[in-house]
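Of the protein chains in this complex, all but one are displayed in their positions.
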Amino acid sequence: MPEIKELVKQLADKHGRNRESLLPILQGIVTEERYISDFAMTEVARELDMSAALVYGTATFYSFLDTKPRGKYVIRLCKTITCDMKGKKQILRTLEDLLKIEVGETTKDKKFTLLETNCLGWCHKGPAMLINDEVYTEITPEKVSEIIGDYMKNR
Amino acid sequence: MAKTVNLKIDGISVSVEQGTTVLGAAKQINIHIPTLCYHEDLCVAGNCRVCVVEQEGAKNLVASCAMPASEGMIIHTNTHKVRNARRHVVELLLSEHNADCTKCYKNTKCELQNLASEMVITEPMFIDLVPFKEYKIDKQSPSIIKDNSKCIRCQRCVRTCHELQHVSALGVAYKGDHMKISTFFENPMYDVVCTNCGQCVNRCPTGALVEKNYIDQVWEAIYDPNKHVIVQTAPATRIALGEDLGMESGSIVTGKMAASLRRLGFDSVLDTDFTADLTIMEEGTELLTRLKKALVDKDTSIKLPMFTSCSPGWIKFIEHLYPEYLDNLSTCKSPQQMFGALAKTYYAQKKGIDPASIVSVSIMPCTAKKFEAARPEMRDSGFQDVDLGLTTRELAVMIKQAGIEFESLADEKFDSIMGESTGAAVIFGATGGVMEAALRTAYELITGREVPFKNLNITAVRGMEGVREASVKLENVLPAWSFLEGVELKTAVAHGLTNAHQIMEAIKKGEAHYHFVEVMGCPGGCIGGGGQPIPTTPEIRKKRAEAIYREDEGMKLRKSHENPEVIQIYKEFLGEPLGHKSHELLHTHYVPRKRV
Partner (left out) sequence: MPDKRLKRVDLIFSDECVYKDVLTKALKKSSEEIIKDILDSGLRGRGGAGFPTGMKWKFTAQEAEPEKYVVCNADEGEPGTFKDREILTRVPHKVFGGMAICGKAIGAKHGYVYLRGEYRFLKADIENALEKFHNTLKEIGFDFQIHLLMGAGAYICGEESALFESMEGHRGEPRNKPPYPTIAGFRKKPTVINNVETLVYAFMICNIGSKQFYDLGTADSRGSKVFSVSGDTPIPGIYELELGMSLETFVEEFGDGDTKAVQVGGASGFCVPRKKFKDTIIGFEGVPTGGSMMIFNSSRSMYNVLKNYVEFFEEESCGQCTPCRVGCQQLKLGIEAVKKGEKSAAYLDTLRKLADTMKISAKCGLGQSVANSFSSIVDNFKEEMIY
């Protein structure tokens, strides 16, 4: 908790303490913590002297500002039709098998969270997914196994 | 002179001031356009889309509440296209709304229901969405019930909480099909920064936000032969109750209210105005004591300005948002709670009734009073001082339930004791009233003369300006108050918590220097309270305030210290203002609360 308090303070020092700095601060928290806890939000509200309900309302509007605990690596698989047509369902099944979780869940070791997302902007190279900020395109079940295997072993 | 623009609505030409919306222009020529998210007190949202109209030359329909009238505009409000669209919008809202109307507290008072009825909707056009959502009703607060299944997402409550009250306990969360009106992390209203002011309840078009009602509990008490049920009525109820019973805004119904309460079966019909007068004695003395300690004794622990403490919404606001100013609050309980504490002590003694058998009911213009009554600090009589707090609206329901033809009732008087009051008490109901009442008494106490205002009317503190300031120079004071000779007593008045916020920030920054500040949590003061008849608009609040001041002018006694029952209670029971007994029963303390 004290670390989050300090983090929020640092972010507020960096981005400022007005409403316009809210998104950059929330993004900064997600970068460090992968999600924004209720405690973090109250800290943001305090630093910016604004209502916590409004911080919550703003955070929950944006898909990338997670308000539920997430794993160290958040996998976002594109579910738009073009990725779907190129075999997204199979990729999803592979990911679920590999991680032994379903969409929306986090692995027990808190390493991975599996989510679906809207168009990632890689329609010509579908299926596509993000792991945190990194993009993986034209993925196949084999490639996915490789990628996830690498994350499991080496990261 | 503002520029005017000319437009045509449904073939009728109309000239309006620039900046007027199409909705406003239509209103001027008596064309009614239905609305839901629109509210006169709030900024325009333009999100429900019920008020769409056709503008010639425009591809799409326009929301009349958000579209400014412009020169040469041609508007049609009742075309095929408009009717279809409106019907769709209402059908969509109904599909999202838990339309179990007969089981709804707002049944027959729901704006969505009215629209559906106007459109003669008998069969749903779309699939019922309610079963697809997991709705939970939040009933934990003693004041307000929030039922998302009835919410149509018009955001009136959100705007109210933000714009009028600067609290933002309610916000909009998530998006798309998950979008909802939510507190912080969807915590119960009881557990967030909510002040219980009920302004959201006043503006919710449906039954999504309603007061928690205690109607049945009151009936149970009345029917119980072993209970002695007394009722007190707040100043602002007597000028608003009639609105819920078929009367015009601004009707004074003090006598009818007393009569109806007696008919309902209350054993004693008493008046909060009595303790409003008592509050002036206690709070006025407290102010003068603080001034003496600060000015003469140079006691730096004394906090000035002193803030009034009658409004439980304001109290909770300061507890949450400005806990460092708790010592500035007058320690006086609100009139409701002074009454409660005395009812089960002084009243019980005088009447020879076992206080344990007394059920103390209050009729308040307020939802926060319910919370206040339940505060653990409010048990100085040895019992819960006020057992059941009802709103003006709930009383109106009870009167209807009892089959009383309210308008035709002959006026009756309050019972005694604790039924006598002055004009100074009744103006508690309007913003500035406590200040005016306090000045009438304090000035006279200090100088031996009446306040130097025509007819005792201190107009500087009246009105609907958000923050008002007034100062009174104290000259030729009585010897006992010589330390106040030449002092300019600086006061300020604010109503609605956004204005309170403004005053608090000015004080915090050292920009404002007052001795005494009156704050009422609701716009207009208690006349615009969260428990008052719905709807509320600036116009309605103005009429209620006028009625309050008429009632004051019509009273024989208009200064609290002249109230004979007040004089009597000090003689027989309390001793003196701020005395030992007063301290025990009439004063309280406050607790800091979290900001969230």
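Note that the chains are named A and B in the order they appear, and that numbering of residues resets to 1 at the start of each chain.
Operating definition for what follows: a residue touches a chain if its C-beta (ideal position, glycine included) is under 8 Å from a C-beta of that chain, and two chains touch if they have at least 3 such contacts.
Note that the structure is a prediction, hence the values are computed from the model and not measured.
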item: Partner chains on view for the chain not depicted; value: A, B
item: Among A:L7, A:L26, A:I75 or A:V144, the residue in touch with the chain that has been omitted; value: A:L26
item: Chain not shown: contacting residue from A:L7, A:A52, A:L114 or A:L130; value: A:L130
item: Touching residues on chain B - with respect to the absent chain; value: 44-50, 52, 59-61, 63, 66-68, 81, 84-85, 88-89, 92-93, 95-96, 125-127, 129, 132, 152-153, 155, 172, 174-179
item: Residue ranges of chain A at the interface with the undisplayed chain; value: 18-24, 26-27, 57-58, 61-65, 79-82, 84-85, 117-126, 130, 133-135
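We take it that only the chains that are shown with their structure count from here on.
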item: Mean-CA-position distance for chain B and chain A (Å); value: 44
item: Interfacial residue positions of chain A with respect to chain B in the complex; value: 38, 41-42, 45-46, 50-57, 60-61, 67
item: Chain B to chain A touching residues, read off their complex; value: 162, 167-175, 182-185, 192-193, 595-596
